[in-house]
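One protein chain is absent from this view; the other protein chains keep their places.
By letter and in written order, the chains are A and B; residue numbering begins at 1 in each of them.
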Amino acid sequence: MKADRELDLKGEICPYTFVKSKLALEEIAVGEVLRVVVDYPPAVENVPRSMENEGNEVLSVQPIGPSQWEIMVRKVG
Amino acid sequence: MFGFSEEEIRRYSRHIILPEVGGRGQKKLRESRVLVVGAGGLGSPVAMYLAAAGIGTLGLVDMDRVELSNLQRQLLHTTADAGELKVESARRRLAALNSQLRLELHPVRLGADNVASLISGYDVVVDGVDNFPARYLLNDACVLAGKPLVEGGLLRFHGMAMTIVPGSGPCYRCVFPEPPPPGAVPSCSEAGVIGAAAGIIGTVQATEAIKVLLGIGRPLVGRVLTVDVLEGTYRTVEWGKNPRCPVCGEHPTITSLRELAEYDLACDLPGAGTRAP
Partner (left out) sequence: MFTEEQIRRYSRHILLPEVGGAGQRRLLAARVLLLGAGGLGSPTAYYLAAAGVGTLGICDPDVVDLSNLQRQILHAEADLGRPKVDSAAEKLRALNPDVRVVCHRTGIDRGNALDLLADYDLVVDGTDNFATRYLVADACHLAGKPLVHGSIFRFEGQVTVFLPGEGPCYRCLYPEPPPAGLVPSCQEAGVLGVLPGIIGTVQAAEAIKLLLGIGRPLVGRLLTYDALEMDFHTLAVHRDPACSLCGDTPSITALGEYGFSCEVGACPTA
């Protein structure tokens, strides 16, 4: 799947992982997909949950390397 | 992202996280211009919390100098500031809190001749004045200019607040049609006040200003908040427009700023740092 916007949040901790994801989600259009890469373990659960709480659709969360995860999320109106 | 620096993202992260504010709202705050009239008991928390919240431009109107008797409630000033212009003392404190804030200082007395031009450049006006003539003048000027005004007042242990959005709710005169006759209320220097009461009303006013700027929540339009700190009672009362209001009613008699000249008498008490804050 191709993302409309990518956000590299390696080295970033909570809550800034979500703060920055949220800013990016605000900027993209409804229906577009955001790809976020994190390496802060709590963010792997935290960020997708927070995105869902905001009504967005989390498409996938998967490891992409040693201590690196990719979160794909679609903005919902 | 929204043109925020890394520093801004960190500083305002607690706002950005809120769905009701977000990056969009924080950007709006940064672009907002708020005029705070009075740098005293009410103006202190209003200015400090708006500065902390990331309001872009803050105008401050006050011609008084810091007195020791102010320091029991006016957090903007310190003991070392005694004798200085309040706006100068405020500038130091606010710049230290947030160096991004643009400050516009107006060390002038609010009068019929300058009120329209003072409020004209701002999105929202917050009333932190300490006397009735200035309060009515500000109300009338804001109604005539269609400018949102966040009202607040204090007496001893009591406080009130309301938000006036001309056209969509009552104004101060709808609630209190006439200023009390001179002498009917305790004179400025007679009225004691509890500092925290000023803090409660001032922080409510700052909240209302932010809500109006962001267009979120339900501001105190058509409602009056009354607080009795001693009893610990906090109430909101619904209040409609008065069709016979002299400034916002169906047949207004106050239609131009010239008619506001009567208020130039002002509070004749020294310092005027009084009844309200």
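Details
As a working rule, a contact is a pair of C-beta atoms (placed from the backbone, for glycine too) under 8 Å apart; a residue touches a chain by one contact, two chains touch by 3 or more.
Values in this document were obtained by computation on a predicted structure and should not be read as measured data.
Between the chain not shown and the residues B:M1, B:V37 or B:V193, the one that touches is B:V193. Check B:R24, B:R102, B:R218 or B:R244 against the missing chain and you find that the one touching it is B:R218.
Touching the omitted chain from chain B are residues 7, 10-18, 20-21, 45, 48-49, 52-54, 67-69, 71-75, 78-80, 96-99, 156-157, 190-197, 199-200, 203-204, 206-208, 210-211, 216-220, 223, 225, 229-236.
Convention: only the chains that are shown with their structure count from here on.
Remark: chain A and chain B have CA centroids separated by 40 Å (rounded to whole angstrom). Interface residues of chain A, counted against chain B in their complex, comprise 15-16, 18-20, 22-24, 26-27, 54.
For chain B in complex with chain A, the residues that touch the partner chain are 1-2, 4, 9-10, 13, 16-17, 19, 22-24.
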